[in-house]
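As you look at this complex, bear in mind that one protein chain is not there, while each of the others sits in place.
Chain nomenclature is as follows: A and B, assigned in order of appearance, with residue numbering initiated at 1 for each chain independently.
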Amino acid sequence: MAVHRPSPADPPPHPTAPAHGTRTPATPLPRRTVLRAAAAASGPLLLGACGTRKDAPRRNTGDPWRQFAGTTLNFISENTAPTAAIAADLRPFTRLTGIRVNIVTLELSALVQKVALDLASGQAQYQVIYADPYQVLAPYSKGLVDLRELAADPTLPPLPGGFGDFIPTQLDAAGRFAASDKVFALPYDCPTMIWQYRRDLFDKYRDRMAADLGFDPTPGEDSTWEQYYAIAKWFTDNADDVPYGTGHQAKQHDSLMNDFSNALWAHGGSYFDDDTAVGRLGTIDPGPCRLDADAAIAAAEFYRRLLSVADPASRTWDWDGVGAAFRAGRLAMCPNWHEFAAGNEAAMPGKVGYAPLPKGPARRAGMYGGTGIAISANTLPNERRAAWLFLLWATSPDTQLRGLASKVGGGTPTRRSVYERGDVKAAARRPSPMPNLLTTDAVERTWRSENIGLRPKIPMWNECDTAIYTEVSRMLAGDASPAEAMRSARKRFDRIIARGWAA
Amino acid sequence: MTRPTPLERGSLRSRVAAAVTVAVALVWTLVPLAWMALSSVKPSEQVTAATPDLLFRPTLGNYRALFTGANDLAPYIWHSMLAAGAAAVLAVVLGAPAGYGLARTRTRGKRHLSFWIISTRMAPIAAVVLPLFLIYRRLGLLDSVPGLVLAYLTFSLPFAIWLMSAFFAQVPPALEESALVAGCSRWQAFRYVVLPLTKPGLVTTFVLCLVFSWNDYAFALVFSGPDSQTLPIAASQLVTQTGIDWGQLTAIGTIVVVPMMLVGIAVRRWLVTGLTLGAVTGE
Partner (left out) sequence: MTAPAAPAGAAAGPTRTAPRPRRPGRLPGFEGRMMTPGLLLLAALSIVPFLAIIVMSLARVRLLGGVGLHWVGADNWTRFFTDPDLGWAWIRTAVYFTLTVGLEMLAGVGLALAVWRLARGRNAALTLLLLPMFVAPVIVGLLGRFLTDSTFGLYTWMLRQIGYHGDIMGSKTSAFTAVVLMDVWEWTPLITLITLAGLTSIPASLREAAAIDGAGGWSMLAHIILPSISNVLLVALLIRSMDAIRYFDVIWVTTGGGPADATKTVPVRLYETAFRFFDLGYAAAIGLAMLAASIVVARAFIRVLDREGLTR
């Protein structure tokens, strides 16, 4: 099957070269007629994206919001809380602009597949894109519009509060890639990992635990991962109210990388030399992987020890599984995304407390998993402007506020001005009409730049992600020691990164 | 189905053993489906109760939620019916003559032709999707029901040709010969003599193609869009960032299954005789 021959003297991949220019003449390559025929037959179909498309008409109207009335936009999104809230009521936007919006919601891996194909098609079936920073933004930032151009367009309504109203770490992490100038996405949701615990049980056993363990178990500023481990074990051994002290999202899945990373950073381990920079702005070349450093191996050892006292079903759970188990009363505590608070409050009103994750020997780290919404660079000029109107509206303070109160459980705000509102501040205390806001304190403390956990934002992250969660899963299954798993992960990372990325 | 005579059906003991086997198989088969249907009418907090709950107040809330709000399921059902139905009809309409031709042809390369037809069905989906996607974009077939029909034909058509050719191969050529002697054209002999004889085969082929198309997820995910999403896509949409709504998911599962069940029940008799005639009987 394989026809072996030396690679032709191809120029190295040039990221901005247009597709039409990259079609290497077939001559140096396939000597066999069959292959030449294959290239000839499929070439024209594979390459080129010509054809005329019609842009949205622009109307003459004094109202900048209504100039694209009658246009239809397609928004492709993961099925997240804010999208659910927006999808539940699009009328305000249609009333405001006269633009119709179709929302296609998909599970994340399906979304990434469709977005990549749409960007590859050279057209924009989906003008507005839910741009996961690691799976869409980093690999395909060149396929997205620099939003600063639209924000500066005087014919369009202004961005309320400017880019500065978005929480800065989030604007960098979810909106930018590799350079601090261009903005590709507006922060849209902001799930963050925090410590969720059964306040009722902690209250009930506080004194006994304090006596047995020698420290106050109440989650707070000084709690450490070692204490977390001790509390978990104590609950499993001593309390009949719940079968297990802690549960984790340790399925062979993206969730395992998230859960493990918190421990990794807390113990002073890191993926690369400078995880702060690689995580916040991102880069194409992160340098050599550091997962085989002693601190990383120590973190892996701790994580394995922690999981050995956790609910054994942890190995089958992603965030959804651990959330359901916590709601069902199986666990005294777990690290999970803060947006699960709404579900917790519905299942066990008033019984759950929220705190930032514990500290490790090096620092405290809580994984940030926020995402922005972006515009496909394949859009035509007016389509692009109409899409910008949707971005403006969907991330506006009013919409974020409406999402908080939505019955379908909207997301949490990504703007500073919203958190400063009196009613939003009040909702951070019980009884709260916006239950996700009960996590506000824990989340805001996690977002501080010294506490936030940002996974590497590199274009080849998907493959690295798979490498790390597969290795940790092997470690948890007993197939590899912590040191073996980390060394093997490092080798894989280096191999993947050496292969490079050409979008 | 020809019933075995009491003599062949064996001893009482073997009949009891058979009955027990079937009973066990029924439990194994039906428990998941029954649990799915049951969960779909449970109040949502009971769907994920740690101890299975059989006592509950039935509610249609999950179904109501599926048909109201932003993602009304009705268009999904419509797209699924259109695309799977059209694909199955086309597979039979194109596959029957092709199958006949294949069964009767005397070309030397017949063996290879026949194998090539089956091998097209073996193509790994993830690998062929990108080229197909680009062809579709060129032809403007993305996000359209015709596009889905065409995608479904990639696996239904070879299956139909192959199965139908087996059915036609069982029809004794003598029948056509006498029709030709009686003055029929080849087409008339096919249309009025051979085709009616293979009706069970046509039904079997149609149903199996319908099932495969109706159930497809991988192609629908790539080629459908806002105007052509199908039911299996709707099911996967319930996997959200903050959890899976199992109540609605079991409801959608029930909705996906029931129409195919009805079709299956309606043509069951044909299915059995169809396969009997086609794949088995020689004379």
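What we mean here is this: a residue touches a chain if its C-beta (ideal position, glycine included) is under 8 Å from a C-beta of that chain, and two chains touch if they have at least 3 such contacts.
Because the structure is predicted, anything quoted here is derived from the model rather than measured.
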{"item": "Which of A:164, A:220 or A:312 contacts the chain that the document leaves out", "value": "A:312"}
{"item": "Interface with the unshown chain - residue positions in chain A", "value": "1-8, 10, 13, 17-20, 22-24, 28-30, 35, 37-39, 41-43, 45-49, 109, 112-113, 116-117, 119-122, 139-140, 142-143, 251-253, 311-317, 321, 324-325, 328, 330, 460, 462-463, 466, 470, 473-474, 476-477, 479, 502-503"}
{"item": "Where the unshown chain meets chain B, residue by residue", "value": "1-2, 4-5, 7-11, 14-15, 17-19, 21-22, 25-26, 28-33, 35-36, 39, 47-52, 94-95, 97-107, 110-111, 113-115, 117-132, 134-135, 150, 153-154, 157-158, 161-163, 165-166, 169-170, 173-174, 176-177, 180, 186-187, 190, 211, 214-218, 231-232, 235-236, 239, 244, 246, 249-250, 252-253, 256-257, 260-261, 263-265, 268-269, 271-276, 278-283"}
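Methods note: only the chains that are shown with their structure count from here on.
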{"item": "Chain B residues within the chain A interface of the complex", "value": "45, 48-50, 69-71, 130-131, 133-135, 137-138, 142-143, 221-222, 225-226, 229, 233, 236-244"}
{"item": "Footprint of chain B on chain A - complex, ascending", "value": "42, 45-46, 49, 74, 78-81, 84, 87-88, 90, 102-108, 110, 113-114, 117, 120-123, 125, 191, 319-320, 323-324, 327-330, 337, 339-340, 342-343, 347, 409"}
